[in-house]
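One protein chain is absent from this view; the other protein chains keep their places.
Chains: A, B and C, in written order; residue numbering restarts at 1 for each.
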Amino acid sequence: MRALPRDVTISIGVMWTMWNKLLIKTIPSKFVHEIRKFSVSKMAKSRFEYVKSFEQSDTLLKNCWIVVRVDGKGFHKFCDVHGFDKPNDRRGLNLMSLAAVNVMLEFNEIVVGYGQSDEYSFVFKRDSTVYERRRDKLVSYVASLFTAAYIFNWQYIFKDSLPLKYPPAFDARAVLYPTDENLRDYLSWRQADVHINNLYNTTFWNLVASGLTNAEAETRLRKTLSSDKNEILFSEFNINYNNEPAMYRKGTVLLRKKVTVADNKSLSLIVPIFDDMIGDKFWQTHPELLDGKAKSNDPFDIGADIEHVLVQYQIEKHNKRKEGMKRKHETS
Amino acid sequence: MRALPRDVTISIGVMWTMWNKLLIKTIPSKFVHEIRKFSVSKMAKSRFEYVKSFEQSDTLLKNCWIVVRVDGKGFHKFCDVHGFDKPNDRRGLNLMSLAAVNVMLEFNEIVVGYGQSDEYSFVFKRDSTVYERRRDKLVSYVASLFTAAYIFNWQYIFKDSLPLKYPPAFDARAVLYPTDENLRDYLSWRQADVHINNLYNTTFWNLVASGLTNAEAETRLRKTLSSDKNEILFSEFNINYNNEPAMYRKGTVLLRKKVTVADNKSLSLIVPIFDDMIGDKFWQTHPELLDGKAKSNDPFDIGADIEHVLVQYQIEKHNKRKEGMKRKHETS
Amino acid sequence: MRALPRDVTISIGVMWTMWNKLLIKTIPSKFVHEIRKFSVSKMAKSRFEYVKSFEQSDTLLKNCWIVVRVDGKGFHKFCDVHGFDKPNDRRGLNLMSLAAVNVMLEFNEIVVGYGQSDEYSFVFKRDSTVYERRRDKLVSYVASLFTAAYIFNWQYIFKDSLPLKYPPAFDARAVLYPTDENLRDYLSWRQADVHINNLYNTTFWNLVASGLTNAEAETRLRKTLSSDKNEILFSEFNINYNNEPAMYRKGTVLLRKKVTVADNKSLSLIVPIFDDMIGDKFWQTHPELLDGKAKSNDPFDIGADIEHVLVQYQIEKHNKRKEGMKRKHETS
Partner (left out) sequence: MRALPRDVTISIGVMWTMWNKLLIKTIPSKFVHEIRKFSVSKMAKSRFEYVKSFEQSDTLLKNCWIVVRVDGKGFHKFCDVHGFDKPNDRRGLNLMSLAAVNVMLEFNEIVVGYGQSDEYSFVFKRDSTVYERRRDKLVSYVASLFTAAYIFNWQYIFKDSLPLKYPPAFDARAVLYPTDENLRDYLSWRQADVHINNLYNTTFWNLVASGLTNAEAETRLRKTLSSDKNEILFSEFNINYNNEPAMYRKGTVLLRKKVTVADNKSLSLIVPIFDDMIGDKFWQTHPELLDGKAKSNDPFDIGADIEHVLVQYQIEKHNKRKEGMKRKHETS
């Protein structure tokens, strides 16, 4: 909608020409841009422009892992209104992950995404310089991108079976972790959270499905330990909790991997993984996460997950882009 | 998707009962909640939970005006891909304003919205306690809400004539202004900006429409003053710039007003206004903006703008809600 | 102890000469300095220098009043060890004020100082640009200056009657106030604090002086109201609290005033005032405090306070400086 005002370049014309022709190379390059910006801003400067100086920088400390976590606002109601399955709606969770994939496609500097329930965490690598590590910019843009992708891809996931009745929204926060251990503990914390919640919710909704009211189910579960809930599930509903889908029990981990697709071609994809991150094994299997110079165990054996909607989405996108370029090439 | 884990309340059962029954009234109420939260978190506390303490509060200074401004990311390309009219696309601007109206419907504490080009500013009143004035929360949620409303209402504005090819995104920042004068200067700054840009762009695109290449038009305008551009528009294109639509020249101001609609009924609406905010008159006409206790000049005479898409959108929404409640009432 | 390393200027010699001789005037002046700094730093840059970029700016919001308050660390013990009078040691309080005067002589941008007990508040004017409003610099330097002046002037106040047994220390904090009302309320808060504490302490120490143990005096005062304490003072000790020295009841306000000293000469001095700041009168009497453009009621009628140690200290300092300059002049 906007083009840069060009009349600002008038007054610095002579100066500019001299610089460009004679001296530009003697000025440290970072200043060429700075000086230009300054000159431009000076011209445009009205007596009001001083207000810009009230902006306060909030730069995230260097060499720390940056975790940006988005959280759904009022998702309890959102799930009710849209009749999501309880305790887990497979398509709803996949749409969250699809939104996350789109965030990761925008930010190369995200090394891991991790989602559960109505939240998604994105881990930016230590040396990320994204938006000069400005907190405002980062949290707002990630929240916006996530929201945009969630809404735009609603139909991709739900087809015409479920119309979006109103748009959801998300907030975001940024947290810094100085050491690898702190980062691992952060991800472990979120994964421990999904375990506790999902075991409770699975038992709760099975009790409700069996005829209890919500209040009765709650009373029944009050004071129970994990083992008690496992026992209820097994003895009353014939459910072995450990056989529940890994996505529900572990959440979704998103990693960047080279994947061999059809015809032995290799694609860089963001792949969903449903593994335990609390133990050491995960980090030994994916050494590139903590150590940017470590060799990834490529190509990644994606197995049956090649059919996963997140993977198919990316392959389709890749193919469309390729076709688009091909067509362009043929036209020209 | 999530329910609170209830087994955490076990271990504090006895204590809790005593409190509830005997002493609850002797404890300052703010602590009842705090203690409960603490007890709950203590139970849920795994060895990982310490990572939560790495979150750093960034609370916006009290008693300052908070301005949250959202800015489109890559909107130049977005406008091109969707074939928006140049230099101004009326529907595109209205969709921005419709998104802004939705943000203002969510946050009562916004007293003014102001939009131009691909940006929108929201002014939260001095004593706003929204999200405890946490910067992260505020900027991310406003950006998300705005994005959600923009995408969700795309069809409301463009009907089926223009499909959304990909979703746009926005970032946001928060800036504090300690005095009313600073706040007025902020809004004047943004409004001066739209004037400079729009005069340039109007001339530029008329030159292009008349046959010049972009580069030729740019060369033609280099070193021209405002008066030169007015002259070009008038003498070459028979355009009196001052007769251009106020929305293009002034941007859109959104204010909360009581409006008399059909049947002498009065509705609280967010109304679009296209007035100059730089002079004193605007602030004298709307004294309630700077002084929460000042009487608003209600009911606001909306005139022909009753037909404005932003107003109609809100009236429709209001009517639907009323009908919904009526139906509910009849059913029960 | 240090001189700037000059060998860093070598490599930019040619460039620098060209600039200085030919083009310096065409570069916006603020960049000349920036570029020089950059070039210098680039030269000095070792592979370690990157660590400097971990410093995080913490700039205090513009156009707010900045209050820096210093607080004594462990002053209870410090007063005991030095046998200060209880509840108030006149000389101890004057030494605090003398330290404060020295801080205000260093920072022209402080408009008011206010001290009571072991704390002193300094109000920097709204548009102060001291240290680019960097929080770290400001609080640490004020704390250091205050400490230095307190220790260095110990003997000026206590003469040889009381040696300094160990040096005291102070911390400092910076707080921002957006409006004049907020600032006035801050000062009122501190002054209300001295009233409550001093009335309590005066009664407490009179009770102790009359033979009660500390514990007995505390028990006696438990649950008493202000009126009760006034009554105890009056009926048991024949003390009318309102006749106690204003410095003890009101604390010390330091203002910059033009004062007529001997021979009708006028000096700019920092004068101590022991007035109530809670009511409006104080602010009407000194309109220049809130409004930098308001006319001060100069010359200030200092009355008997011309003999106050703080005033005499400054007059002596002034005279010494004048004599020093005179001598210098005669020598040359």
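Throughout what follows, contacts are C-beta pairs under 8 Å (C-beta built on N, C-alpha and C of every residue); 3 or more make two chains touch, one makes a residue touch a chain.
What you see is a predicted model; the values in this text were computed from it and never measured.
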{"item": "Of C:186, C:241, C:282 or C:300, the one touching the omitted chain in the full complex", "value": "C:186"}
{"item": "Contacting the left-out chain in the complete assembly, out of C:55, C:160 or C:307", "value": "C:55"}
{"item": "Which of C:63, C:88, C:128 or C:314 contacts the chain that the document leaves out", "value": "C:88"}
{"item": "Which residue of C:123, C:157 or C:176 touches the chain not shown here", "value": "C:176"}
{"item": "Touch residues of subunit B, complete complex, unshown partner", "value": "14-15, 18-19, 23, 26-28, 30-31, 34-35, 38-39, 42, 53-54, 56-57, 59, 61-63"}
{"item": "On subunit A, residues whose C-beta touches the chain left out of the figure", "value": "61-64, 126, 176-179, 182"}
{"item": "Sites on subunit C contacted by the missing partner chain, in the whole complex", "value": "1-3, 5-7, 9-10, 13, 44, 46-52, 54-56, 58, 70, 73, 75-76, 79, 84, 87-89, 92-93, 117-118, 135-137, 139-149, 151-152, 164, 166-177, 182, 185-186, 188-189, 192, 196-197, 200-201, 204, 218, 221-225"}
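FYI, only the chains that are shown with their structure count from here on.
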{"item": "Chain occupying the middle, per Cα centroid", "value": "B"}
{"item": "Set of subunit A residues in contact with two or more other chains", "value": "54, 56"}
